[in-house]
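Note that this complex is displayed minus one protein chain, with the remaining chains in position.
Up next is chain A:
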Amino acid sequence: MKKLLPVFGMVLLLVAVIFAAGCVGTGDDSGNQTATPTTSVPTATPDQLKIATTTSLYDTGLLDSVQDYYLDTYNVDLLITSQGTGKAIQSAKNGDVDVLLVHAPAQEAEFMDSGYGVNHRGVAYNYFVIVGPESDPAGIKNMTPEEGLTTLKNLGEAGDESIIFVSRGDNSGTHSAEKAIWAAAGLNYTAEVSGNPGSWYVETGSGMGDTLTVAGQKQAYTLTDEATFLTYKKNNNLQLVPIIDEGETLLNRYTIITINPEKFPNTNVVAATDFTNWLISADGQKFIGDYGKEVYGKSLFSPMVTLADSTLPPFNIDSTTAVTVPTVATA
């Protein structure tokens, strides 16, 4: 019997740990709310809205601020998962989230055309930048994005070992933008760039932050969204500077899409509609426009409302018409 005591002790310890931590809950709707220590929610249990988004939007910290503000103001807890555009869109197609917040126009269009989404609205924009070492070994400053990338490719293929371009290579929104620039430069991405790269073209297959680290360590060029670059450069000793930051192909447009309730009736469409309307409201647009001003000296995202008309190219997105709760045709 004596020998059993230690076993008992360990089991008790384990159980104690679980009970002590019990307030964290295990995912049931009632328990997990107490896990939000920084907010003082008045009475009712907050509603939950599940959002899938991209790493480059999440990593700036904007969405954490939005989450806190939205919970305090509207008592809705935004459950935000950021795993890259490819997986975010797949989660949405599986009906695992309620809304999608992304920046990949081609993939968004395909998503909408296949009937997965409704209430597509533009919420913010900024620009991609091609960053690189301050010495700019390829001399691409003041070129257009297309000329710049083509020059990198030509020099790299000619055997100039100081020229390296680091690509996300992960089907993210940023990677899609890179492919769009290669296409605009008249190159077949699959055959001429990614398929036959040579040592000058490096694909990391990981998020924006990790890719910036790799580019910084290698003293290489890379394409990044401005917001992640500013956030990351501030937090780190990143030895990269913006080289090319102008050009229509560098536009980075963020949009929100509600998952079509016809496909998945058990998603939270009401909260999704409210959140979309808040984002495009004066209050939401001001929140986005103000984010980062104090810390970075400039806002990381420009609200869509600052444009005269977002429905014109290159934006091509409605950002002002309020959305209504989509109705499900009952068979």
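General remarks:
Rule of thumb we're sticking to: a residue touches a chain if its C-beta (ideal position, glycine included) is under 8 Å from a C-beta of that chain, and two chains touch if they have at least 3 such contacts; residues count from 1.
By definition in this document, contacts and distances are computed from a predicted model.
Of the names listed as "Zn-ribbon domain-containing OB-fold protein", "Tungstate uptake system permease protein TupB", "Acetyl-CoA acetyltransferase" or "Indolepyruvate oxidoreductase subunit IorA", the one that matches the UniProt record for the absent chain is "Tungstate uptake system permease protein TupB".
Summary of contacts with the chain left out: across A:Tyr70, A:Tyr125, A:Phe165 or A:Tyr232, the touching residue is A:Tyr232.
Of the listed residues A:Tyr189, A:Phe264 or A:Tyr296, the one in contact with the hidden chain in the full complex is A:Phe264.
When the missing chain is restored to the complex, the residue among A:Gly61, A:Pro137, A:Pro197 or A:Pro326 that touches it is A:Gly61.
Only one residue in the set A:Val76, A:Met143, A:Met208 or A:Ala271 touches the chain that does not appear here, and it is A:Met208.
Within chain A, the residues in touch with the undisplayed chain are 2-4, 6-7, 9-10, 13-14, 17-18, 20-22, 24-27, 32, 35-38, 50, 55, 59, 61, 64, 67, 77, 79-83, 91, 93-97, 206-210, 212-213, 231-232, 235-238, 264, 266.
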